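What you see is the complex with one protein chain gone and the rest in place.
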Amino acid sequence: MDIIIDNLPSENIPTPKQTVLTPSKNQEGDDLDNRLFTVVGESVPMVDAVEKVTGKAKYSTDIALPNMLCGKVLRSPYSHARIKNIDTSAAEKLPGVAAVVTWSDSSGIPFSSSQYHDQYILAKDKVRFVGDEVAAVAAVDEQTAIEALELIKVDYEILPAVYDIDSALAEDAPIIHEDLDNNVRHNLEYERGDIESAWKHCVAVVEETVCTSRQHPAYIEPQSAVVDIDTDGRIEVWASSQIPAGEIRKKIALIVGVPLDDVRVHQTFVGGAFGGKVWQHIVPLTALLAKKANQAVRLTYNRREDLTCTPTRLNMRMRLKMGADAEGNILAKETEIVADNGAYCINSPVVVDTAATRIESLYRFKNISTKAKLVYTNTVPTGTFRGFGNPQGTFMVESVMDKLAEKLGIDPSEIRKINGVKPGDVSAHGWEIKSCELEQCIDKAVEASNWKEVKRDAQYGHGIGMACCIHVNGNRSVSPAWDGANASVKITEGGQAIVSCADGDIGQGASTTYAQIVADVLNIPLEKIRVVRVDTDNVGLGFGAFASRVTYLAGNAVKAAALIAKQKLFDHAALMAGDKQDQNMYLSDGHVKNFAGWSKPIGKVAEDYAYSHSGVPLYGNGYFTPPNVVMADFKTKYGNISSTYSFACHVAEVEVDLETGKIRIDNYVAVHDSGKLINPMLAEGQVVGGVVQGVGYSIFEDYYFDREGVILNNSFLDYKLPTSVDIPNITTIFADSNEPTGPMGAKGIAEITIVPVAAAIGNALYDALGKRVTTMPFTPERVLAAIKNKNDEVKND
Amino acid sequence: MLGNFEFFAPESLVEASRLLKEKQDAKIMMGGTDLLILMRTGVLAPSAVVDLSRVEGIDSICELPNHYSIGAGVTHAAFCEWALDKPSFRAFYDASASVGTPQVRNIATVIGNLCNAVPSADLGAPALIFECVMKITDAETEKRVPASSFFTGPKKTILKQGEIVTGMEFPKLESKYASCYRKFGPRKASDLATVGVATLLALDERGYVEDLRIALGAVAPTPILIDIPEGMIGQKYSEEWVQECAQLASKLCKPISDFRASAAYRRHLVAIETVRALRASAEELFRRSL
Partner (left out) sequence: MKPSSGKHLIKLCINNEDYEIEVEDNLTLLDLLRDRLLLTGTKYGCGEGECGACTVLVDGVPVNSCMILAVKVDGCNVLTVEGLSQDGQLHPLQRAFIDVGALQCGYCTPGMLMSAYALLQKNPNPTHEEIKEAMSGNLCRCTGYQNIFKAIEQAARAIKKYKEE
């Protein structure tokens, strides 16, 4: 039987919307931002979409090398235990096993992505959560690898364990990291202004304690890495990494114990990341195996392993007290946060700091007292996930904001406008607010959601709520040494532009962004632009994709590189044209031209350039250093960490089934200030995707542990991601905005889209029920308890 | 990763039963969606898998004079299609349509769902209200076991090694019957039931209750049929009567607390979903009578 694929209109490999190639007005100088763009601003499809829809795109799970071994990890079945002995001899002898590694095969150097180096790649003398990595094997096939794992004998001495913050803080709690006297690893404490006096002037004071939940990034491509060893012993990696040219290389070198130059990383297509593929244990672990086996190894986590043994979002308990004057100006903000670290500090200290500080630059807070601490528990470590602490901090503040508004009799939208930062403000943390359309976002959200009508007409059980937020565009505090981005644009003899940037595409559309920018700078069609995937042998240094830095930092770097390439084209074209010709060049229609009729295809100019330079191609190497930024002070957290900030206002309208507590989101409006959009379709995609992740965070997703610290909901059956039938109708609106320092006026949008969601839904729930559900997620059982007016802490046995 | 096992696809039940008896740890496979997960996670490690999908007629749905007969190979997708135009058996449609995902429903089977016998098995409560009889063979003997005696505990049935459920039979229903299966889960797709409620209701022309059956899933070690006191039959259908039914079901269920829900919440949901199921059935009957 033949399979007939509908005899349908055939299409060649698609051409993106044809770019309009006419000389633009302002070719002098590089006042690109005032020029009418032709591709930037258009909703062009992703430049790598064809590979994805045809199944040709290769993710790290798809890379197959000759004689590639299969890696598997041995994990602790106990949540807290001392390792007395590990005997790998039987496993090593099993036919088909090429390598078995334990801590002693690594450099033995402790590491972390935080300032607290509290872990090893494999457990040295202690395991601290169920699933903690103890050993790994590489074998000819999966079956042999699993058999080998079973032959590794580990002698454990089980220790008492703690699984929640309060137990971990108790006087007699078992100490998880024995360099400490207790389980508190990180403390943050600072003040701004004079909060004691400020309270005295407050007419309304409200207080609330909220609890946020764990959430896993749950990218559909599980973590995976392929590592091969070159004939000269160099480590070659293929990974779905967010940071191929950044920290991951350093960690591999550090952990395996080789010079950094001996590590080469290829960034494959990334099947979802959201922060979960920034600091990945799997990559250096695979490298360790490959180095010992001296052969290629692929290690892929199965889904249960991935869900239960890789970092989750931090869960936090947050107490907030705020006071305002009669006009609604917030005068005092007192915060106390206790956050769950899990077993190790992956990135969690910075996440806690972010949860505490970030939203303090959304409003004109002056008098602040903030305390935060990070507590170890014997659970899977917490770390980086979209929003990076900001969703938690935003949930805390935006819940209390509404409480304050109610007490003062001010509409929630008004109190936010009264207190929101404006362009030119400098926040309590020294953040310099440049472009800011927060008020426009609020106004547009109010209008699009029928805020006033819904509030006026809603019955009990139906409600509407809003939340605002701020987010960074890159974070200078990431590394003391530098911040910024660099890129390279090469013009080929065929007139193509090859774009290379160390901050590679992780599925969010960075390649497309770069291509659009280059298309406009060089006035060539998108189909003549190729953005290459990251190979660290061939790119500059780069931190990678996180902290919403790509559009602003890397986009600017790509623009700079393209401008330099353009200038080189002009300079060389002038030489080609000769002294007698008009030397003022412009780009049009794939040609370098002057206004006197001289014209050569871009490729010919590039070719001539190469011939005149003994084959050196025409390159533009550009970079961008974010202006006006500093590393935040280590203790006080003061300092402008981003050159510009993005803003948003979300509104959720909910209907509650009063008999079951189930929430239905009838309407969701998300309004974003992301400057001038480079690609509206891709930007909207980030919003809708982030909102749905936020719906999962708010309503469905959490972890449930048993008495031994084992995660009970360890698969997609019970770790519940929103499905196609669970999502609300989401309306996305972009504020009219422009960031002069952004590439073509753009700002970032990657993380901010999830940040206000839980708060918006929580506030809508409060509006619906008159009772606040302060513990996330808003499960039906918790909501029902709120309806029945009980304590909203429903504890399951 | 699946362990090693031998795969057999016999074409007769005799051969299947022989294989199952010869290898005492062998497991039956039809759709395989439950079995493969159990094998992949190491819960089961059979040395042999006996796949029944090639047995002649195993996936047939037959209409008999007073009964329907559903073969062990009938998938949820096929069962939904069958049930679509049989309004009295709406609960079967609701239940099969709620299992897993569309892809799973294309290969997983109704009988497989019952044989896997988790307390929340979606087809369990409907099997009880429709008085299903399981047809079991071990190639030497045939026996018929009512669904009400089939389940013995969580993931336990009366089946012995070598016994195969070849299908189930249930009586046809007159048009005065309407049924409904309501499943409560946090999402709208893909969930195990936090609670499952199946109801069968028959009203006469005057709106008096002629028959009532209520069965529950996920609130006891097995799916359970609620004992309906005689006084409930013969009353006029009313909101008060519906609430009485709900309270009865809620009182008689035996839910546990687990990470998915507390016992108290499950008990509460049983009452709510019983009301909603009965209301839906009554509305359906009213619509038919117009």
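Order of writing sets the labels: A and B. Residues in every chain begin at 1.
The rule is simple: a contact is a pair of C-beta atoms (placed from the backbone, for glycine too) under 8 Å apart; a residue touches a chain by one contact, two chains touch by 3 or more.
Everything numeric in this text was worked out from a predicted model, so none of it was measured.
K.L.:
List the neighbours, among the chains on screen, of the chain that has been left out.
P.N.:
Looking at the entire complex, the absent chain's contacts are A, B.
K.L.:
Could you tell which one of B:Ser53, B:Ser69 or B:Ser148 touches the chain left off the display?
P.N.:
Considering the complete complex, B:Ser53 is the one touching the chain left out.
K.L.:
Among A:Tyr219, A:Trp279, A:Tyr514 or A:Phe734, single out the residue that touches the unshown chain.
P.N.:
A:Tyr219
K.L.:
Name, in rising order, the residues on chain B that touch the hidden chain in the full complex.
P.N.:
2-7, 9, 32-33, 36-37, 40, 47-49, 51, 53, 77, 100-104, 106-107, 188-190
K.L.:
List the chain A residues touching the unshown chain?
P.N.:
1-3, 5-6, 8-14, 43, 45-46, 48-59, 61-62, 64, 217-222, 269-274, 300, 302-303, 506-509, 681-682, 684-685, 688-693, 715-717, 721, 723-725, 727, 730
Here is the rule we go by: only the chains that are shown with their structure count from here on.
K.L.:
Using Cα averages as centroids, what's the distance between chain A and chain B in whole Å?
P.N.:
About 44 Å, centre to centre.
K.L.:
Using the touch definition up top, name the residues of chain B that touch chain A in the complex.
P.N.:
1, 3-4, 41, 184, 186-192, 257-262, 265, 268-269, 272
K.L.:
If you look only at chain A, which of its residues touch chain B in the complex?
P.N.:
142-143, 146, 304, 659-660, 662, 699-700, 704, 712-713, 716-718, 720, 722-726, 779-781, 784, 794, 796-797
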